[in-house]
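Could you have a look at this structure, given as structure tokens, before my questions?
Note that this complex is displayed minus one protein chain, with the remaining chains in position.
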Amino acid sequence: MAHQKKNRNVGIIGIGQTKHSSHREDVNQPELIHEAVSLALKDANLTMKDIDCVVHGNMELFEMVHSPDLWHVLGTGAYGKDSIRITTGGTVGATLSCASDNLVASGMYDIVMAIGFEKLQEGHTTGGITNMACPLWFRKIQAGALTGSSAYDVEREFGLERADRASLMYRIIMDKHASLNPNAHRAFGLDFSQIDDLIRTSPKLVGELKLIEMCSQSDGACCVIYACEKKAKELSKIPVWIRDHITVHKEENFTIFGYDRKYPVLKTHKFAAEQLFKRNGINDPLNYFDVFEMYDPATWWAIDWIRDFFNLQGDEHLRLIEEKEIMIGGKMPINPSGGVIGSNPIGATALVRVAEAALQVRGNAGPHQIPTPVNHALASGFGGTMWTVMTMLEKELNW
Amino acid sequence: MTTKKTAGVEDSYQIEGKMALPYSYFAGRVGSKFITTLRDQKKIMGVKCPACNTVYVPPRQVCDVDFTDIRDAWVELESTGTVKNFTVVRYDDKHLPRKAPFVLALIQLEGAGTPFAHILEECKIEDVRIGMKVEAVFAKETTQTILDIDHFKPAAEKASIHEVNARRKQWVPTDEPAEASTRKGGKPDMSKPVIITAALTGAATMRNQNPSVPYKPEEFAEEAYKCWKAGAAMVHVHAREDGGMATHDHARIKATYDAIKDKCPELIVCLSSAVGMGKTAEQRISQIVYIKPDMASLNTNTMNFGIVDRKTGKIFIDYVFENTFGMLQDFGKVMEENGVKPEIECYDMGGLDNTLMIGKQGIFSDPMNFNFVWGVAGGQQFRTEAFIAMMNALPPKANFTTCGVGMDQYPCIMQSCILGGHMRVGLEDNIRMPNGALAKGSYEQVEVAVNIANCLGRPVATTDEARLIMGLRKR
Partner (left out) sequence: MAEYWGVKVEDIFNTMKDRFRPEGAKDVDAVFGYDIAGEGKWKLTVKNNAMTLEKADQLSGCIATMSADGETFVGVNTGKVDATNAFMSGKFKVEGDMGAFGKTGKLFRKFVLAKKEMTTKEYLADMFATIVPRFKAREAEGLEASFGFDLGGPDGGKWTVFIKDKVCTVTETIEGKPTVTLEFNDARDYVDFILGKIDAQSILAAGKASAKGDINMMASKWPILFEKYKDPMAGAVQEQELLVLKKTISLNEKFSTGPIMGKFLKGLKEKKIFANRCPECGRLQLPPREVCAECRVRAGEFVEVGPKGEVRYMDVVYYAMPDPLTGVARETPYGSIFIRLDGCKGNETLPHFIRKDQIEKIQRGWNEKKGTRVRPVWEEKRIGDIWDIKYFEIDE
């Protein structure tokens, strides 16, 4: 499928990320973007002159500016260059990566820069998302960005106590990872001994979804530079190769709440993972990949999705968590960066997944680098009402 | 129950909707400084890109053309500008800042490299022209946005002194008989251009008395430039340290002198040979030799130079300003030898007589240039008859200008102008305007001097004319 039609290979040669945090009153939107762009150019040892095309992403209604790419030129450096803006909701960062990959692979451009950003303290996430889709119906009746349905699912399947503990276990592992990542937004210094206390005290947001289990609202930006094989080898000592990516959509409506096993719902993560692994001949993804940067907007989704992505059976996914196999040093380290729960500048978040996975492959992620060699990495993006983007990264060009 | 009926066009209709979203916009450091300066100081700030020299208004962190980081490269701009283009908004919408019709103009501020859109009011729409001069009208109440400039209005149509000078015939010296007799005859030559000098600082005027006193070289340059634009042909300079202390440091004085010359090459710069209290003769003269300015002040008399309460006579500072015959002779010689024309400072008739007496050695080249100084505690107060007596005592061909401390400033320059002499203003002598308000800078006092000249019909000297009149070296 897709990757077989690639005209040429594409490598990541530059990565820049701001520290993700709340309340960046000291910068406006282009200024925040400029920080990430400058870091990525420095990382790749390039200047803006070397960039052929800028792919810029945004979340509609989040930054409250019409045509933000015009204003953002001050930060993106797109003055006088080919530039494309992409807006695909929560997946936007992942789509930026796919688009950049495609633009280089097609032969259209040699070097492309992808830029995702968010200033969630300026806009209103829930307000923005509530205005999603059909204005006559869903917009008026939407419950907001959040749902507790995944918690409901896991609880019903595995019992309240085990579910709650697995969720908090996942949360604390993410916090421990975030504590190692200097760019992470929320790193509280939580410990496993706090599980029971947090289950009891953390305020509920929706259904069983508690505040502590939800991702942060962050300000931050991420920039990744893509180059064709020839340029990547010339310009970078450690290019990270993009093997394949896949995007799966479904319809926008919310009719996923029938809870009747006779009528299964399309699960895009599971569907996308199966397609992607099949066409790349990967039979045992859990063993094949060395790290997974997952778009985990809340712990409940995360623990449920591990099963979907790796096609696990029964309670295998819970045991991975309970036995801390998803921690750095475990069998399948998930989100050494601390994940979306640790930092969530939404327009950048899915690009941060690709960037962090690439950093792990490069082997210079910093304090949160996995100690064992990383040759194969996986990154996911999530958005809309259950859309999926997945990206596979490789250390060597030998597939 | 099932109906087979399918929907048709007649089922479609329109529903009114609304979207309301709260948001907070962070202006960032650069944006915040722009707005707070606008709000609190009614000043419009921009940033200048050092790579491409573009001055951006409103300011930005990065130059979008060459991607240079320019967040700290602040420059202050004039609140006047030129209409580069405009449009007339003729429809009403609640999101628009004014009721239609109104003019939205692209205005490029003086000193700015880029225009920005703003509202143009206080004139008929049909009178708006591309190229017209406009000035900012600041809002009474802040919105913390660009609308802290409420709108622009047409700038008062007043030709600048430079435009006036460009239109008139240039002054040339004539072979007139000795001028002293003319002066005594009471018929001063009103067609002779009047030289306006701005004394920017002196050694003692401090920022807390008037915040516009320049300390740093670039501040001197900016202030000197404004004075030149207003009509001054010469500035008189006492260099300062960053903290405001008067200095005799060669490097600092040179930096100050060069900054002015860089900004405004044609302007005549007169340095001081009295660079603050308690400086030695060597400290006072060596810097003049080092820099060789167009002109330098030369003091003529050892005198009291103190601070005394004029109401009670109480002495606050009892200080003697030492200017011996020897210093007068030596300083004068050194200046003339180095091509620096002395400006001879006379605080009373005695100083003038001293100069004429020592000058018999043949130290001073013609024309000699005198400055009558009024109102120093230790010198004489301004009196019209004393002025005339001093003027009448001048040698033939000599020029005279005058300055007065405090509120003596305006009467004495006016008298000088009437009598065919020249005028010196500036914060060194007086920090205020005729109405008692603090001067925004020496340049505002220059504007007063220009007005005096206009009232009397005397042309204001260009720098070239001033050089000719005072016998300075060509630039």
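When the chains are written out, they are named A and B in that same order, and each has its own residue count from 1.
Going forward, a residue touches a chain if its C-beta (ideal position, glycine included) is under 8 Å from a C-beta of that chain, and two chains touch if they have at least 3 such contacts.
Here the structure is a predicted model, which is why all the values come from computation and not from measurement.
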| item | value |
| --- | --- |
| Touch with the omitted chain, as defined above, among B:G111, B:G244 or B:P396 | B:G244 |
| Given A:K204, A:K230, A:K278 or A:K331, the one touching the chain that is not displayed | A:K204 |
| Residue among B:M206, B:V289 or B:I358 that touches the chain left out of view | B:M206 |
| Residue among A:R8, A:K42, A:K140 or A:K278 that touches the chain left out of view | A:K140 |
| Residues of subunit A (touch criterion as defined above) contacting the omitted chain | 22, 25-26, 64, 124, 126-127, 130-131, 134-149, 152, 156, 186, 188-190, 194, 197-198, 201-207, 211-212, 216, 250-251, 253-263, 265-266 |
| Residues from subunit B at the interface with the omitted partner, ascending | 1-29, 31-33, 35-36, 144-145, 204-206, 208-209, 243-245, 277-279, 307, 309, 312, 314-319 |
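As a convention for this text, only the chains that are shown with their structure count from here on.
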| item | value |
| --- | --- |
| Footprint of subunit B on subunit A - complex, ascending | 23-28, 30-31, 34, 38, 47-48, 61, 64, 73-75, 77, 79, 119, 121-124, 127-128, 131, 135-136 |
| In the complex, subunit B residues that touch subunit A | 15, 17, 19, 21-31, 60-62, 64-65, 67, 69 |
